[in-house]
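All protein chains but one are shown at their positions in the complex.
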């Protein structure tokens, strides 16, 4: 099983969710209240301007599903701010 | 060292914490503001109805402790909504 | 690539960020709304006193950068409450 | 009948109802007005303190009525019977499983604080009196229905359900020391003890702006209801119609019983509203914990997106008109 | 000219402006007053409901003016022209790329609700009348500029930009059903329908404490502006000066057009303020989505940290004085 952690701006969250649903994963988890620093600089979140709020979206699924998801999201992350981290994980059940 | 990430509904958080404390781990971390999608569908959190708010609880400990925790929590997750992810991790100190 | 997850008290967040920037990483992510239990006991966050609120700070970078960061942060965590978890991860891009 | 319709429409032209509709529309056209969770929570705490304190002050002012004990009895009676009615309709007539029947019954047997508050505003606007202690009845009626519904499920579904006894203990405790019960009763008692001096001190915050706060709250309630209308098809036509039928049946039932017990028009109307209203805060949380197998789409959508709007827009003037008719008829 | 300066200084000695300055200073010396996000959001919702409702009540009270249709026309005209002016100054004179020019133009063509509200308070304080329907114009002017700016970018930058059509659809929808538009128009209509009864019901919450709420909001606006002054160097002297020039040019322009169309001093001043003000809620969100390549430091800092303070401190009395002079001059 692979775990893909995507960190993207809140304004793009809806688009990302749509992609994830299109690929058809078994589940995902969204963390709110995320800020940080990356290639696009420090996130500039203030109470009034939502630009600069981030979310972390975690998807755990089989390798091929995750690979398909990565290919779908990649061009998106070329354009918008965000990163993806991939690691090994086991689903316990 | 093993890292167990549990995603469960907020209404069940207290019960989960009790189980974790009973097993006797060295520590745990709770993340708030978690939503997502899984076998039980999309979480339906609205400002008024708490049903559908999730938490992520992270426990890092030795393999046998984590295994014991998994066995304790498993029947619970059969009944309620939630998942567990297991991975390898190192505690730095 | 290595992923370092640091859980520290909110009052120390600014100092930690300064250290991270000094070491010079490629990026970091801050999660808010974190509580938990560890060597210093249960976190005591109440609405009024910020003591006891925690953050998780995630840095993904090359092994040597992470090692440098670990060496910088270690003495800090001797003094203040907090832990670090290290794991393997891949940056997708 | 003209009077009913007239009252219904006059009730529509209030800020509170129109902002509810605005919220509903805003949500349906996916406009992004977002009232933060923390605000919604504090508004709801504010409304409960305000209504409780005013009730206590009312009792201080007018004395404890001889109707009080009668009313306690009526509360339990109405809570018990309305839970039972709803359970059997869903279980026997609709042939739903007992778990979903119990979940829905728990919601309709319990009460909605905001429906009640809207009814109080309605009565005050048209100048009809009611007993101050009725706020205590609101608090009394919140939890028992949830317990009764769980017992019904247990009786009718011995095999599949095995109650986690610790969860049951949790529910009993919650039923007694629930936040809204403590807040309502606490404010009621404080309002009674404080008397006129205390009332004057805090009324600029807790009384004068009350209508405006209620309006803001109903804006959010409208948005919450609007967000759920997509789920109507999942609920289905049968349950959907029941979400209108239940409040009418329970409301008429509540008014009738309390009128027969000799209560005045205002108080009878409020008992009708309490019986007709369905819970969307206490009950969903308890049911989610105790009956995780029940489908939340059913009970939340019915209670929040159908019964609540129906009650505040048409139900309240309906129960009031019926209480009026009944009173005239009897005396 | 003395009058202008005098008015400017008298406007400075209000709680709202002084708390704005306090917030600014607090933020510069890194004092840790933190108004939570959720509070800022609800304050802004409160201000919009309040201003919309009062506008609607005003129309109910004074009837719909014959100037209404004229004003709709003026709104579109001013929004269109000010977006164009700003775009060409940044693109042609400053030689910035069309994407950043469009992003900045979208902000200056659109409007700032709080600047508008501060102007209303200013007029009420000095006893100058204005038309209630102008709140509707505020709502009308929020979105079109954003669409015009996007079209300008598309026209001048055919090669590099390829619009994601789904994003564009999203933007159009947002432009029409934006939260603040729905809230302003909704409250306006409800205020009109409710009439005096409704107004008396909710004015203790939505009208009486209004000035205090605005003061608290401006404290936060001051802190937000103060946090951004470090970024002044990143914005550069040219764009920095334009952030003062744009409101002056647009403000004078807005006052002139509406005076020539025969509107009264108060309403002309408010049109000046609307044209001079720049958006910092609707526009940044839309631009971030549609023009991710544009630099947010430019448009947010200009709009929030320079133009906004300039307008509420000096701009408003300036546009008012100019409206006065022009009116005297013309008739």
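Note that the chains take the letters A, B, C, D and E in the order they are written out, and that residue 1 is the start of every chain.
Basically, a residue touches a chain if its C-beta (ideal position, glycine included) is under 8 Å from a C-beta of that chain, and two chains touch if they have at least 3 such contacts.
If you're wondering where the values come from, they're calculated on a predicted model, not measured in any experiment.
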Legend entry - Where the missing chain makes contact, among the chains that are shown: C, D, E
Legend entry - Residue of D:28, D:190 or D:325 in touch with the missing chain, whole complex considered: D:190
Legend entry - Positions on subunit C where the hidden chain makes contact: 9, 11-12, 44, 46-52, 79-81
Inset, instruction - May I ask you to list the residues on subunit D that touch the chain which is not drawn? - result: 36-39, 41-42, 45-46, 49, 53, 173-174, 177-179, 181-183, 186-187, 190, 193-194, 198, 201-206, 209
Legend entry - Footprint left on subunit E by the chain that the document does not show: 13-15, 18-19, 22, 25-26, 29-39, 125, 208-213, 215-216, 219
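What we mean here is this: only the chains that are shown with their structure count from here on.
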Inset, instruction - Considering only mean CA positions as chain centres, point out the chain farthest from subunit E. - result: B
Inset, instruction - Mind checking the centre-to-centre distance between subunit C and subunit E? Centres are C-alpha means, answer in whole Å. - result: 41
Legend entry - Rounded Å distance, subunit B centre to subunit D centre (Cα mean): 34
Inset, instruction - Hunt down the residues of subunit E that sit against at least two other chains at once, touch-wise. - result: 36-37, 39, 41
Inset, instruction - Mind pulling the residue numbers of subunit C that touch at least two other chains? - result: 31-33, 87-88
Inset, instruction - Spell out all pairs of chains that touch, sorted by label. - result: A-B, A-C, A-E, B-C, B-D, D-E
